[in-house]
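A single protein chain has been removed from this complex, and every other one stays in its place.
And now, chain A:
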């Protein structure tokens, strides 16, 4: 084995891949949210549809989107590899554990939370990404230029109470995943420092509440407006 593959296959190397891909996904969430918030502009979806078209045609965004898929895939693959390895490290378990006395629930259930997020991501991709890219969707025009009416698809989905409930619940899972993941990624990268770590933990907490809350707000508002 070369030193590169040896490093990436070590427990530390695998964790660094988790942390780097996780941090990328965190960055992606911010950009994604900025786009989604345009759904709330009361213009019948014009700003959002124009934005969606710009994103779909921009070559830089195309590269980033391929990267994003690759990173989600890597994050998931390594979460499976790590979880299996960790399970094998304790073949016989304890009859009683008081884990809540020494660690948070989210930190012990990253795998379950991640799996729930994966289900959400797949449903989400099927409903929006796949439909917009390959499905037949209604067109609309602004100033004589044709645009895909992505807003109509989103708005239809968000009038379904089950979909909205699923969305809001999933954002709850995201909040818990991030409540541990955000700060954890920095620790994994070795960035633990008396000056910065308290700040990272605070920013992580605010981020893990604010971002999922704003994501969840959009379908809720659109549902009640409909």
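Note that in this section contacts are C-beta pairs under 8 Å (C-beta built on N, C-alpha and C of every residue); 3 or more make two chains touch, one makes a residue touch a chain; residues count from 1.
Assume contacts and distances are computed from a predicted model.
**Q** Can you pick, from "WD40 repeat domain-containing protein", "Sugar ABC transporter ATP-binding protein", "Molybdopterin-dependent oxidoreductase" or "Succinate dehydrogenase/fumarate reductase iron-sulfur subunit", the UniProt name of the chain not shown?
**A** Looking only at the record, the undisplayed chain corresponds to "Succinate dehydrogenase/fumarate reductase iron-sulfur subunit".
**Q** So which of A:41, A:122 or A:191 would be touching the chain we can't see?
**A** Going through A:41, A:122 or A:191 one by one, A:191 is the residue touching the chain not shown.
**Q** Of A:7, A:58 or A:225, which one is in contact with the hidden chain?
**A** A:7
**Q** Residue-wise, where is chain A in contact with the chain that is not depicted?
**A** Residues 2-3, 6-7, 10-12, 14-16, 82, 85-86, 88-99, 101-104, 107-108, 110, 180, 183-184, 187-192 of chain A touch the chain absent from view.
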